[in-house]
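Input: a single structure, listed below in structure tokens.
Of the protein chains in this complex, all but one are displayed in their positions.
Up next is subunit A:
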Amino acid sequence: MNPQPNSHPSNSEEPSSAMSVALAWLFVGVPLAWGVSQTFIKALALFN
């Protein structure tokens, strides 16, 4: 994904695959989902 040294990236870069997009979203989505779930569990105390 990263450009090769000494070559212009706009000419050398491979097109992004759907898999790389999915992995990128997973990389940030998993910690975010964990944080949201922790907050949601804490918020449930209000309704108990």
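For the reader, a short list of remarks on this structure follows.
Just so it is clear, a contact is a pair of C-beta atoms (placed from the backbone, for glycine too) under 8 Å apart; a residue touches a chain by one contact, two chains touch by 3 or more; residues count from 1.
The working rule: contacts and distances are computed from a predicted model.
The chain absent from the displayed complex carries the UniProt protein name "MFS transporter", chosen from "MFS transporter", "SusC/RagA family TonB-linked outer membrane protein", "tRNA threonylcarbamoyladenosine biosynthesis protein TsaB" or "Spore germination protein (Amino acid permease)". Contact residues of subunit A toward the unshown chain are 1-3, 5-6, 8-16, 18, 20-21, 24-25, 27-29, 31-32, 34-36, 38-40, 42-48.
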